[in-house]
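Below is the structure I would like to discuss, written out as C-alpha cells.
Every protein chain but one is kept in place in this view of the complex.
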Amino acid sequence: MNYAPRFFTFAAPLRFYRLAGAVSPWLYGVAALFALAGLYMGFMVAPVDATQGNSYRIIFIHVPAAWMSMVIYLAMAGWAAVGWALNARMASMLARALAPTGAAYTFLALWTGAFWGKPTWGAWWVWDARLTSELILLFLYLGFMALVEAIDDTRRADQAGALLAVVGAVNVPVIYFSVRWWNTLHQGASISMTAAPKMASTMLTAMLLMTIACWAYAFAVVFVRARAIVLEREAEAEWVRALPEFKEKGMP
Amino acid sequence: MNACWIILQRDVRLASRRPSDALMPVVFFVVTASLFPLGVGPEPATLRQIAPGIVWVCALLSSMLSLNTLYAGDYSDGSLEQMLTSNTHPVAVAGAKAVSHWLLSGLPLILASPVLGLLFDLPPSQIALLVASLALGTPTLSLLGSLGAALTLGLRNAALLILLIVLPLSIPVLIFGAGAVASYAVGLPSDGHFYLLGALLLLSALGAPVATAAALRISV
Partner (left out) sequence: MNWNSASEFFAMGGYGLYVWGAYVPMAVWMLVEPWRAVQRLRRARDGVRERLASPADWDVA
C-alpha cells in the first residue's frame, strides 16, 4: 500500500476535521507566544517616534491586520475556486470559514487606521488610497458573505461564491489603481498613509512578530470554524457518526 | 448572431408593453440627482463642483435598479432555460442581455443627463464631457450588472444583493467617469480618463459575458 502523502489527502472532510482539531490548539499557542514577543518588542524595546510620539505603536496591529485582510481574501478566493473547479467540497467549506475572519481583519485595519489617523492627521477618516481600497475590500467580503448566505442550495452557493470571489480578486488591482489615481488627482487629499515613521529595526521586528501572531491566530480560528461547517454539512455521513465524540458510552 | 438580435428585439418589445417599468430608472435618476441640491444647498459654485460625481453616482444606482428583472422574467417563464439549451452560445446570450439592459437603462440615462447638467448649471463643454463619459461608462455598468443579476437569480433579496455585489466592482468606472468631467473643470486634460473608461469597457466586454454565462449555468 502506498503511504506517501497524497496531494488531496486533506480534501477528505474526515481527515481535515481530525487534522484541524489536533492542530488548532497549538496554533493558538503559537499566536499567543508571538504576540507576547511582538508586543514586548513593540512597547518595551522600540523607541518613541520623533514626529508621532507613541501613537505610531498602532502600526503593530494595523499593518498585520491589513496584510491579513488581503492575504485571507486571496486564500478565500483561491480555495473557493479550487472547490468549484475540482468539485472539492472541503475547499469550498474552507473558503466559507475564511470569510468572517478576513472581514474582521479588514474592519480592524480600518478601525485601527482611524485611531492612528486622528492623532497623526487630525481626522478619524481620510480618503487615502490605501484606506479607501481597504474599505472597498470590506465591501467585497460583505458581498461574498451575503451572497453565500442568501442561497439555500449549498452547491449553488459554493459555486456562485467562488465566481464572485474570483471576479473580486481579479478586480482588486483595478480598484486599487483607480483609487490611487483618484486620490492623487484630488489635490485636497495631500495626506498619505505611506508617510509612516522611518522604521527602526526594532519596529520592523515587532511588526513581523505580530504578523506571524495574526497569521497563526487566523489559521486557528478558521480551522475551528471550518470544523463546525464540516459537521453542519456532513452530519449524515458515516464517518461523522463513527467519530469518538459521538460514540455512546458502553456501546460498541 | 441572429439569436442575439432576436433576444434584443424581444426585450425591447416587452419593455415597450410596460412603459412605466421601462422609464423607472430614468425617473429615479432625475429625482435622486435633484435631491442633492435640496440636501446640500443651492449655492451654484458648490453644485457645479459636485455635479459630475452626483450624476455619476445616480447613474450607477439607477442602472442597478433594473438589474434584478433582467433575467428574472425569462427565468420564471422558462425562456431562459430555452435560451441556454439552444444552439446559441450562453456567452452570446449573456452579451445580448447586457446590450438590451444598456439600451433600456443606460441609453435613457445618457439622454437624460444633459437635463441634469443644466439643473446643476454646468457649462456646455462639461455637459458634453458628462454625456460622453456616461456613453462610455454605462455599457460597462450594464456588463458588470448582468453578472450580478445572473449570480442572484431567483433569490429573495436579489435587488439589494446586486447592489452590494456590483457597486464595489463599478467603483473604477465611477472614478474615471466622474473624474473625466471634474478634471476638465479644474483645467486638467480628461483624455486619460476616457482612455481608461475605454479600457474598462473593453475588459468587461471580454470578461463579463463569460463570467455571466458561468453564473447562469450555476444559477439555473
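Chains: A and B, in written order; residue numbering restarts at 1 for each.
To be clear about the criterion, a contact is a pair of C-beta atoms (placed from the backbone, for glycine too) under 8 Å apart; a residue touches a chain by one contact, two chains touch by 3 or more.
What you see is a predicted model, and the numbers here were worked out from it, not measured in a lab.
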item	value
Chains shown that the absent chain touches, full complex	A
Contacting the left-out chain in the complete assembly, out of A:S69, A:T101 or A:S133	A:T101
Positions on subunit A contacted by the hidden chain, ascending	28, 43-48, 53-55, 57-58, 61-62, 65, 100-101, 104, 108, 111-112, 115-116, 118-119, 217, 220-221, 224-225, 227-229, 231-232, 235-236, 240-241, 245-246
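Everything below uses one rule, namely that only the chains that are shown with their structure count from here on.
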item	value
Inter-chain centre distance, subunit A versus subunit B - centres from mean C-alpha coordinates, in Å	33
Footprint of subunit A on subunit B - complex, ascending	147, 151-152, 155-157, 161, 164-165, 167-169, 171-172, 175-176, 179, 182-183, 188, 196, 200, 203, 207, 211, 214-215, 218-219
Touch list for subunit A against partner subunit B, complex	136, 139-140, 142-143, 146-147, 150-151, 156, 159-160, 163-164, 167-168, 170-171, 174-175, 177-179, 181-182, 185
